[in-house]
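The complex appears here without one of its protein chains, the remainder shown in place.
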Amino acid sequence: MIKPNLEANIGGLRMKNPVMVASGTFGYGEEYGDLVDLNRLGAVVVKGITLEPKEGCPPPRIVETSCGMLNAVGLENVGVKAFIKERLPHLRGFDVPIIVNINGKDAKEYGVLAKILDGVEGISGLEVNISCPNVKAGGIYFGQDQAATYEVVTRVREVTNLPLIVKLTPNVTDITLIAKEAARAGADGLSLINTILGMAIDIHTRRPKLANITGGLSGPAIKPIALRMVWQVAQVVDLPIVGQGGIMTAEDAIEFILAGAKAIAVGTATFVNPKASIEIIEGIEEYLLREGIEDINALRM
Amino acid sequence: MIKPNLEANIGGLRMKNPVMVASGTFGYGEEYGDLVDLNRLGAVVVKGITLEPKEGCPPPRIVETSCGMLNAVGLENVGVKAFIKERLPHLRGFDVPIIVNINGKDAKEYGVLAKILDGVEGISGLEVNISCPNVKAGGIYFGQDQAATYEVVTRVREVTNLPLIVKLTPNVTDITLIAKEAARAGADGLSLINTILGMAIDIHTRRPKLANITGGLSGPAIKPIALRMVWQVAQVVDLPIVGQGGIMTAEDAIEFILAGAKAIAVGTATFVNPKASIEIIEGIEEYLLREGIEDINALRM
Amino acid sequence: MILSQIKVLDHQEITPSYHRMVLESPAIARGAQPGQFLHIRISDRHEPFLRRPFSIHRVRREKEGQGEIEILYEVVGRGTEFLSKRQQGEYLDILGPLGNGFRIGSEGRRIEKGALLIGGGIGVAPLVFLCEELITNHQLPVTVLLGAKSQDNLLCEEDFRKLGALIKIATEDGSCGHHGLVTDLLPTVSPPSSPIYTCGPYPMLKAIARATQEYHLSCQVSLEAHMACGVGACLGCGLKTRQGYKYVCKDGPVFDACEVIWDD
Partner (left out) sequence: MILSQIKVLDHQEITPSYHRMVLESPAIARGAQPGQFLHIRISDRHEPFLRRPFSIHRVRREKEGQGEIEILYEVVGRGTEFLSKRQQGEYLDILGPLGNGFRIGSEGRRIEKGALLIGGGIGVAPLVFLCEELITNHQLPVTVLLGAKSQDNLLCEEDFRKLGALIKIATEDGSCGHHGLVTDLLPTVSPPSSPIYTCGPYPMLKAIARATQEYHLSCQVSLEAHMACGVGACLGCGLKTRQGYKYVCKDGPVFDACEVIWDD
C-alpha cells in the first residue's frame, strides 16, 4: 500500500505531519538538538514570549504528581527582541514551521508583540496564549472571559496576516463559549488545552510544594479532560484544532484526531521520552497503514 | 504520648474521625460489609438518591485512564422510597453518621427530597449534589451557575434542619463564586470536588469508550486539581469543607486537611483498595503522633 | 469475600500470550464455586490503576488447611502484560472469590443427562473448574465444545480429557477439528437437551444464546464487563437484563442466557 498522507493545514499553516511540539516543553528548539531531528516535526511551537524579558517564578517550579506534573515556571523568557536576535537564527536552519507563542500583559501588548513578529523571516505562525496559569497580570484572565478573549484576538488579528492559533485554557465552565469568541475575532485555529491549575502540599514542611503555591497540571493525568474539551469544541466551532494535554503515544494522538483535532502537540511527554514526538509520527503512520486509511484528514469518529 | 483527637464537626454533624466514604463509591454500605467495619468510619455518604428510581446510563459505564477512571453510571439508584425502606435499615445498625446524597431534576425536587428525608431515623445529614456530570436534566447545571446554586440550596434549607453539605463541581471557571452562593443560601458545609468531565476514545472501533460519550474523571489523576480548589475555597468561605478527589493514602488526606479541609472523603481509592479508608484513618493518627499534634483541628498550613 | 496478600506458587507461560498462575489460598480454595472470579490488584502504584477480574480456573484443596487456586489468562493489554512479569514467590493483592458462579441443576432440578460446556478462546478458563465439579462431585457425563482461532490458541484440551469429558473441537482456520465456528458443532451434540454452560467472546455467547432460546434449552453464560469495585458498590458493570440493570460482578458473572438483553 502507498504511504498514507499525513499533511495537515492549520489555518494556512502547512505541515508535513500533524505533530507539533508544545510551547514551553521544547525550549527554543536547541535543547533536544542531538536527539530530535526538527526537520521531521510538523511544527515547533517555541516557549512563550513576552515583550520584555521575564524572570519567572522562584523555585521550586515543578512537582511530580500521579501520572503528571505541576509547573510554575511563570513564563520566564528572554523577551521578543532577544528571541528574534539570539534564538530564531538557529531555528531558521531547519525545514519546519516555527510558531511563536505570545503572551501580553493586556490586549494592547498582544498586538504590539504580534506586530513585531509579523513579517520576521522564519516565523510561520503565532500561537496566542490566553491561558498561562502562572502569571498574575494578564495570562489566565483573558482566556476565562469571553470579551477579553475577543479583544485580545482582535488586536492581534488587526496587525498580522500570519496564521493565528489561539490557545485556550481548560480552567473554564464552558470552553466552547471562549472558542466561539476566538473564532468570531478571526482566529485561524485553536490550541487546547493548556495546563489545569493544581496544587501540591508537602506534609512534612506543611508548605505548598511550589513556591508559586499553585501551578499548571500537565501529562497523562489530564488527557481525558483535554480530549473531552477538544471534542466539545470540535462539535460547535469550525476551526482547525491543535489537540494537546497528556499525549504520550501515537494512540493518544489518534484519540485526539478522532475527537476532532486536525493536529496535535506533544508537551510533557518529551521530558519523559525525548523522542516521543518522532515515535508518535511513526505510530500514526503505522496506524493509518494498518487501518487502510490513505489520508489522515479522512480519519473521523 | 496521648492519642491525638481526630474528632471532626461538619456543620453540626459530629464524626469520630474526619474520614468519610464518598458517595457512589461505597454503595449503600453493604457491599464492603465483610471488609470494612462501618463503625470505624467518620461517616458514610451513600450513593446518590433521586425522587424516583433511576435507570442510569447504558454500558460501558467505566473506563480506566492514566491514574484514574471515567464513570458514567448516571445516578442509577432505587429512588428515595426504596432507599428508606430497603437500604437504610441495614445502615441503622451501625454507630456511624449516614449522609444521604440527594439529586433533583429541579430546585423544587431537591426540596421535596430533603423534606422526605428530614426526620427519618438514621439519617445524620444531607449532601446536596449539584454536580453530577452524567445526568442531563438537573445535575451539572446547578453547580455551574451561581443563581441555580443559591436556589437549590435555599429550597433544601427551608425544609430541613439536618446538617447540609453542598457538593460542588470542579467544572467551573471559579469555584469560589459557587461556594459563596452555597454559603449565602445556608449550607453548613461544602463537599469538593465531584468528578471532572472527561472522555476516552477507542481507536480501533473509533467510538467513545463510554456509551454516554463523556464521563466523570476520578482518582489520583485529579488530586492536584481538587487540592487547589479546596485551598481556594478555604481562603474565602468560612464553612467546613469535605475535601475529596484522588485521595489514596493518609498523606493525600493530610494534604487536603492542610489545604483547609475539615474532613475528607475516600472515593475511587476504595475500588483499588477496599481498606483504603481504614488505612487512611490509621495513617492520619500516626502522622499526628509523629508530628506531636494533639488535635487534628490544629493542623494547619 | 476475602482480601489478602497471596503468594504466587507457580507461574507458567503456556504460549507467549497465555499464562497459568497458581496461587496459595486455602481460604479462597475452600469457598470458591465454579464461575466465580478473583479481582487482582496489578500494581501497588497507581498504574495500571484498577484491579483486573479473572475467573477461577482450577482449585486444589487436598488437605485440611491447604489450598491452591489457579487462573489462566491471556495477555491482551497493559494489566495482563504487567501480571505476566510477576514471579514465583511474589505476593499479589487479591479480592475474592467474587460473584455468583454456575448453578448446577438450576431451580432445584437435577441434571440427569449430563452437561454441555462450550468454551471459546480464553473463555475456557472457568469451564475447567466447572467440568471437574460436574464430573467429580456430580458424576455427570460432560461434553465440551472447544473453539479457537487456530490450533495454537486451543486451550485446556488435555485438562478436559483427563477429567474424562468428551471433546469436540472447532478452529476458525481449520488447523484442528472442525473448520469453522464452535457454534457449528451445536447440532452434532447428543442428547441435544443437556443444559449448556458457556464462556467466550460476546458474539459467540450471543449466537449460542439465540440458538438455545429457539430450542428452549437451559443455558448459562459467563459474561465480562469493565469493572471497578467488583463487589456491587460502583454500579460500573451494569448489564441490561429483562429485569432491568444487573451487575456482572455481583449478580453474575454467570447469567441465564434468556435473561440477558443482547446488544447488536
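Should a chain be cited, it is by its letter among A, B and C, assigned in written order, with residues numbered from 1 in that chain.
Operating definition for what follows: contacts are C-beta pairs under 8 Å (C-beta built on N, C-alpha and C of every residue); 3 or more make two chains touch, one makes a residue touch a chain.
The structure presented is a predicted model; accordingly, all values stated were derived computationally and were not measured.
Within the whole complex, touches from the chain that is not shown fall on A, B, C. Between the chain not shown and the residues A:G68, A:G125, A:P170 or A:G243, the one that touches is A:G68. Considering A:P18, A:P220, A:G260 or A:G283, the position touching the chain not shown turns out to be A:P220 (whole complex). Residue C:H46 is the one among C:H46, C:H226 or C:K246 that touches the chain not shown.
Of the options A:P60, A:G79, A:G122 or A:G186, the residue whose C-beta touches the omitted chain is A:P60.
Contact between chain A and the unshown chain involves residues 24-27, 31-32, 34-35, 47, 55-69, 71, 73, 76, 219-220, 248, 268, 270-275.
Although one chain is not displayed, chain C still touches it through residues 45-48, 78, 82. Think of the hidden chain as still there; on chain B it touches residues 66-67.
What we mean here is this: only the chains that are shown with their structure count from here on.
Once CA atoms are averaged chain by chain and compared with the all-protein CA average, the nearest chain turns out to be B.
The chain with its Cα centroid farthest from the Cα centroid of chain C is A.
Chain A and chain C, compared by their mean Cα positions, are separated by 47 Å. Among the residues of chain B, those touching two or more other chains are numbered 65-68, 219-220. For chain C, the set of residues touching two or more other chains reads 46-47.
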